[in-house]
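Have a look at the structure below before the remarks.
Only one protein chain is missing; all other protein chains are in place.
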Amino acid sequence: MADSFRITRAAYLESLDDFREFLKNHCGGLLGVNTDLLYDVQLAVDEACTNIITHGYADMDPGSIILDLGIDSGKLTVSLTDFGHSFEPDSAPVPDVTAPAEEREPGGFGLFFIRQSVDDMKYQVTEDGNTMILTKNINPHDGGTA
Amino acid sequence: MKTEITQEEHITVVAVTETVDALTAPDLTRTLSQEISGGHCNLVVDLTRVEFMSSAGLRTLLGAVKESRTNGGDLRIASMNPGIDKVLKMSGFYNVAKVFPSQAEALTSFSS
Partner (left out) sequence: MNQLDTFLSALGHQAYFLEPLTYASTWLFERRGFAYVRGHKLMNDIHREFQPGGILHRCLDGSSVFRSPDQARSVRGRAWAVHDGILEALDLRWDKIRMVMQIGRHAGVETFPGVEY
């Protein structure tokens, strides 16, 4: 049986905590609180929202981020919709995780962490807004993202 | 995010609690920078009581590692939370700096 939940907050950094709490409250029972799975979902959402806040709504009075959480047997889906600038997921550089400290560039981890934390990421840009859809398999027998 | 700073002989311990995300990471950056420019270049950043850290926190730590080494010291991490450990591993932070499961072990590492 599927469940869905929604939370909408203003796109500024103070809202990051609200999104984390929301996920803990709605997924904590299913995934367990303080587990890797919950952390993965919180991390992916946190990184995506941070991108929306710092780039999507840069230079304007920010609008909303709408988070839709869907829980279905074996699968968790989070959609994040915003109405700011869109971005190109494939053009973001992949950080060099083997480089020593002196060669590290400061940025670039957000999208990388998202991809490492969830099983699928889709990004849709329409005239009705930008939506990132994150999917995490939560059936332990599927293996999912280790 | 809260930090508590203590001195253990010639090493400065910065114990962090709550969360290090894009909102709070700049405060940690400022705190670590202040310590380093104040001459405290050997640091242990204790993350064992941090509940959540994102790539923003990672950026802060990388910057502080570089800064401490440029000033002739080093910055080492104590981390126990598996989620935070995963963030450190995913980013290859283990290739960059030393991470220990406890503050005590991180401190001891400075004497070897």
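Think of it as A and B in the order they're written, each chain with its own count starting at 1.
Everything that follows uses one rule, which is that a contact is a pair of C-beta atoms (placed from the backbone, for glycine too) under 8 Å apart; a residue touches a chain by one contact, two chains touch by 3 or more.
Everything numeric here is computed off the predicted structure, so don't read it as measured data.
The chain we do not see here touches A in the full complex.
Listed for chain A, the residues touching the missing chain in the whole complex are 6-12, 60-64, 66, 81, 83, 126, 128-129.
By our rule, only the chains that are shown with their structure count from here on.
Residues of chain A that touch chain B in their complex: 13-14, 16-17, 20, 36, 39-40, 42-43, 46-47, 50, 53-54, 95-102, 104, 106-107, 109-110, 112-113, 116. Of all residues in chain B, those touching chain A in their complex are 19, 21-23, 52, 54-56, 58-59, 62-63, 65-66, 69, 82-83, 86-87, 90-92, 95-97.
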